[in-house]
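Below is one structure, written out as structure tokens; comments come after it.
Subset of chains shown; positions unchanged.
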Amino acid sequence: MIVRHTPRRWEIFLILNGSVVPRILPNIIGAALWAAAVLMLDRHVVAVPQIPIGAMGVFGLSLSLFLGFRNNAAYDRWWEARKIWGRMVSDVRSLAQELHIFAGQGPDETYILNRILAFHHLHRAQLRGDDVADTVRHWVGPEDADLLMQTENSPNAALRDIAARLREMAEDGRIDGFGQRALAERLAAFPAAQAGNERLLTTPLPFVYSLLVWRTTYLYCLLLPFALLGSAGWFEPLVAAVAAYVFFGLAEVTHELEHPFRKQANSVPLSAMCRVMEISVCNALGRPVPPKLEPVNYVLD
Amino acid sequence: MIVRHTPRRWEIFLILNGSVVPRILPNIIGAALWAAAVLMLDRHVVAVPQIPIGAMGVFGLSLSLFLGFRNNAAYDRWWEARKIWGRMVSDVRSLAQELHIFAGQGPDETYILNRILAFHHLHRAQLRGDDVADTVRHWVGPEDADLLMQTENSPNAALRDIAARLREMAEDGRIDGFGQRALAERLAAFPAAQAGNERLLTTPLPFVYSLLVWRTTYLYCLLLPFALLGSAGWFEPLVAAVAAYVFFGLAEVTHELEHPFRKQANSVPLSAMCRVMEISVCNALGRPVPPKLEPVNYVLD
Amino acid sequence: MIVRHTPRRWEIFLILNGSVVPRILPNIIGAALWAAAVLMLDRHVVAVPQIPIGAMGVFGLSLSLFLGFRNNAAYDRWWEARKIWGRMVSDVRSLAQELHIFAGQGPDETYILNRILAFHHLHRAQLRGDDVADTVRHWVGPEDADLLMQTENSPNAALRDIAARLREMAEDGRIDGFGQRALAERLAAFPAAQAGNERLLTTPLPFVYSLLVWRTTYLYCLLLPFALLGSAGWFEPLVAAVAAYVFFGLAEVTHELEHPFRKQANSVPLSAMCRVMEISVCNALGRPVPPKLEPVNYVLD
């Protein structure tokens, strides 16, 4: 995620970090060249038929609605991803609270809170392929970490360990029925969050939209110069380039936000959020607290 | 569901799989021919009155708003279907956790988790007519499977079996009141999800919208050539074809997403999600885990 | 609710069932006649001042936004009504499950499930005035049915009977505290759903919107011919008729969906949904199952 103050007026056109301009530069230049070519053809070779600007207006409107819809959907996905991770932070804190209330302090609390950290790191690895082996070993010990990481669905294995521990605590009378129920309910929040993240990871926007949007954007930029022939004159390549910037830029932004867990400048900062959980757990267990992650070159990982 | 990387620039116009072009090709060609015919008539036979392009603009705007509304509603249906199934995955995992916490491991756990898999396969059959007889027999045994599949609403029969088992467990003291309540609450999530899916299955968008949208799209494409007469010249069939592509394309996409459970390229992959549940159950029961389903020709079933 | 397959291309302009055309035909014809009259006046009597088509564009845009907003709001109401009823189906099924888990089979189960069916039928009568006397008598017996139907708010009286029975069951030890709490919680879902439906029934969209939308639509259709004078020629009545179809059509659709419980072609099929609940209850009680309701002339009641 990019963390940075609002740029000043003169900075707005200079910032490249987090901007999509580098990636769509070929399209912008291509649109300008194509517009110049059409203009040259019309002026110097043969009169080209013109498309009424009003017809392009309807076309542009449809394109704007497509892009607007896709943008809303992509932003909702990104924001939902952030909401789920925020909710996970609060569930970790509530789990710590409820362990304190129902089980008191002791090895059970330590065991469960360490495992829940392992769950989140392993889930992070599942979402974007981070290497978390060392981190997991740090929290649950090397043998347990290796056992966890050998299983098929390792985040779930961590939750199964917690469930087994809760069973054991109940059988030994270290928690009563109320505590068992409260902690089981809290524990169910984690697979729910995990399933939400898996949904965002494995189900992108329907592919058919991508096709429709990209095709329509290309068609629009191909036809636009024929509508500008009449009056724009030597402004034509500039107008075509601006249109390409606006439409391809939005398509590209949308494409990035659609995948909130990829390693990209605008993604959800999973490492930083896992660190927030670690801080909360250390606070709860009375341990020394690791520092917050800070953005590097304006990007928080 | 179509699973595929973002196409490169030159691929965008070549991909047919998942595209709606093949289905709306008659409309696109028809629109182009109609535009050519109007143009010929105007040039060579008799002067045709022209419609002001501004009037078509208002018309095109209304059409865009119709299509935009219908598109939003259809996408919401598709996404809700995916959300409900994702939630079902997490409820299966939570059920396994809570069985472990409140009842421990043993035949009760096996019985209930097998039945819940049967519920999901039977529900999948209810939603899109899959043949699930062998799969259900595999999980609950041949006699029980046949009993289940003979009843009217077989997914619910599987849930009734689980309810009966929970009653028996409580009466024999194998779970206490807390466990009984926790498991009963979890079990109530499945009919709720089932009712949500039945709603999406049996209640499409109001039929009156389909009529209004299709009729307006046809009227628009019929009238458009009269508005283009003035200036578009021999571009006219091309512009008409592009307009037909944009509007019929969106109408067709919408129509497909409106029915998220049909066997279509962009539907929710029910078989793959049932397999995810099977993997979770096998993990919980310590059994060998079946492989994930993989997309075939980019389509995940 | 209209249940019908997607019409083929040639059917689209022929279907009248579920269409709003018959109801807005006077408006469409009126708009065409008015346009023809303005045209005649301008051509043969006196030159009429013209409104710039661009000004009509802004007007048309505002009208589209009004209609679009009202359409969204009306569709949300319709869909919320369907959601609440779908949720009620699942709550009936969950109630049956929980009765089985906490109280086992016997006269209590029969009593409560019959009453809950009576609640839904009485609520249906409250919502759209159906005659449900015979149906209620069938499920709770003639005397009890007459007692229920004499009270002010008969659906609530049915719920009060269930509450009294739960109290009795708890006092006689036929359910424990956990069951009492689980069933009380489930029972609270029904007044919540009832209140939701009452809200949709008694609180239509604010009246001021209806006035604004209808007035603006009429003004638009009155002024449109003056904007078309310039170029549309003898197409003018056709364009006016199409505009009237689009705008009055959407206003009428919206008006219908705004009242999801009226006896209309596109309403929520309350009788069919009550039958689904009856099937679920008969399944739970092991009784013979009545058939599903089928659409009559494409309309499901």
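For clarity, chains are labelled A, B and C in written order, and residue numbers in each chain start from 1.
One rule holds in what follows: a contact is a pair of C-beta atoms (placed from the backbone, for glycine too) under 8 Å apart; a residue touches a chain by one contact, two chains touch by 3 or more.
Given the structure is predicted, the values throughout are model-derived calculations rather than measurements.
*Asks:* Number of identical chains in the whole complex, 3 of which are shown?
*Replies:* 5
Everything below uses one rule, namely that only the chains that are shown with their structure count from here on.
*Asks:* Cα centroid separation between chain A and chain B, in whole Å?
*Replies:* Distance between chain centres: 23 Å.
*Asks:* With chain centres taken as the means of their Cα atoms, state the distance from chain A to chain C in Å.
*Replies:* 38
*Asks:* I need the residues of chain C touching at least two other chains; which ones are they?
*Replies:* none
*Asks:* Could you please specify the touching residues of chain B with respect to chain C in the complex?
*Replies:* Contacts found on chain B: 49-52, 54-55, 57-59, 61-62, 65-66, 69, 73, 151-153, 156-157, 159-160, 163-164, 166-167, 170-171, 177-178, 180-181, 184-185, 187-188, 191-192, 194-196, 198-199, 203, 206-212, 214-216, 218-219, 223, 226, 255.
*Asks:* Okay, in this complex, where on chain B does chain A touch?
*Replies:* For chain B paired with chain A, touching residues are 1-2, 4, 6-7, 12-13, 15, 18-20, 53-54, 56-57, 60-61, 64, 67-68, 71-72, 75, 78, 82-83, 86-87, 89-90, 93-94, 97-98, 100-102, 104, 176-179, 181-182, 186, 227-228, 230-235, 239, 242-243, 245-247, 249-250, 253, 256-257, 265-266, 279-280, 283-284, 289.
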